[in-house]
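Note sheet for the following structure.
Up next, subunit A:
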Amino acid sequence: MTVGQIPILEARGLTRSFGNVRALDGVDFEIYPGEVVALIGDNGAGKSTLVKALSGSLALDSGEILYAGGRVDLNSPTAASALGIETVYQDLALAPHLNPVQNMFLGREVPRSGVLGKFGFLDNKAMQVRSRSAFDDLGATVRSLSDPVGGMSGGQRQAIAIARAVAWAKGVVFLDEPTAALGVVQTKNVLETIRRVRDKGVAVVFISHSMPHVIDIADRVQVLRLGTRVATYQAQNTSMEELVGAMTGAVAGGVK
Partner candidate 1 sequence: MTTHAPAGLKPTSSGGTGSGPGTRSASLAHGNVVKNLLGVQAFQILLVLVVIFLIFTALAPAAFPQWTNLRQVIQNMSILGVLGIGMTFVIVTSGIDLSVGSVLVFSGVVSAKAMILVGGDGWTTALVGLVVAIACGLGWGLLNGLLIAKAKVPPLIVTLGSLGAALGLAQVFTGGVDLTTVPAVLSDNIGYGNLVGTTLPLISVIAIAFLLFFGVVLHRTKFGLYTFAVGSNEEAARRVGVKVDRQLISVYALSGALAGFAGLLSLSQFGTTAIAGQSQTNLNVIAAVVIGGTSLFGGLGTIFGTAVGLCIPAILQNGFVIIGVQPFWQQVAVGVVLVVAVYIDQRRRASAARGGGGGTRKVSLAGLLQRQKV
Partner candidate 2 sequence: MKLKRPVVSLLAIGAVASLGLTGCAGGTSAGGGSSADAKDIKLTFIQGVAGDPFYVTMQCGVDAEAKKLGVTVNTQGPAKFDPTLQKPIVDSVVATKPGAILIAPTDTAAMQAPLKAATSAGVKVVLVDTTVKDPSFATSQISSDNVGGGEAAFKAIKSLAPSGGKVLVISTDPGVSTADQRVEGFETAAKADSDFSYLGVQYSHNDPATAAKLTTAALAKDSDIVGVFAANTFAAQGVATGIRQAGKEDSVKVVGFDAGADAVTQLKNGTVQALIAQQPALIGKDAVQQAVAAIKGEKVTAKIPTGFFAITKDNLEGEGANYVYKTTC
């Protein structure tokens, strides 16, 4: 499905050590536009570290990152955002006292037109309308746009965090364990959201420990072990047993 295309995001030989620990050991990675890639691996395999590196939150010792075929320097989350790379962190990173609209547009506020905008006044109406349509796009029911998100349920906050990432992502969205804290219904919603995002042509990378979800939603699965990529599978051609084997090192990896 992806042969001949240029990856939207590609990593070559990323290395990063923390003291004596090699969190990333020459890891490679690539994802194509409109693709869902699951990133799996045992605890400490380097999944979160890789996501941090690819979303501008972590400096690298060596290796290079290419965005749409060109070399890029992702030295800050803002730099990644500017390229169209967005991340939903495990802790969601919402400001609990701000409402969904304020969270959605934090750091990217829409100023009022004219002089007032120059003085820092904001076009709340426009941001509200755009937030509402972003939530509706994903089928996320956010009960109130004016209440602080801190008072909302985990599922709602997840929906807001994902909607925010998707709304701003032109190229790639990273989801770090997006379903870890969710119930059955909410998890299903998140998976459905991922499909919708993919259908818009945005590439989705998601980390998960849940093999059924991985097989269900991913186009390809990349397996990390001890800071390096040990295997890549087409999701429809693999099985849970194979994935678990690759994660633990029981099965020799390879690109299928």
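The rule we apply is simple: contacts are C-beta pairs under 8 Å (C-beta built on N, C-alpha and C of every residue); 3 or more make two chains touch, one makes a residue touch a chain; residues count from 1.
Selection rule: all candidates are chains of the complex that A comes from, given by their letters.
Everything numeric here is computed off the predicted structure, so don't read it as measured data.
In the assembled complex, subunit A touches candidate 1, while the other choices in 1 or 2 stay out of touch. Listed in rising order, the residues of subunit A touching candidate 1 in the complex are 57, 76-78, 81, 87, 89, 93-98, 102, 106-109, 111, 119-122, 128, 139-148, 150-156, 158-159, 185-186, 188-189, 191-192, 216.
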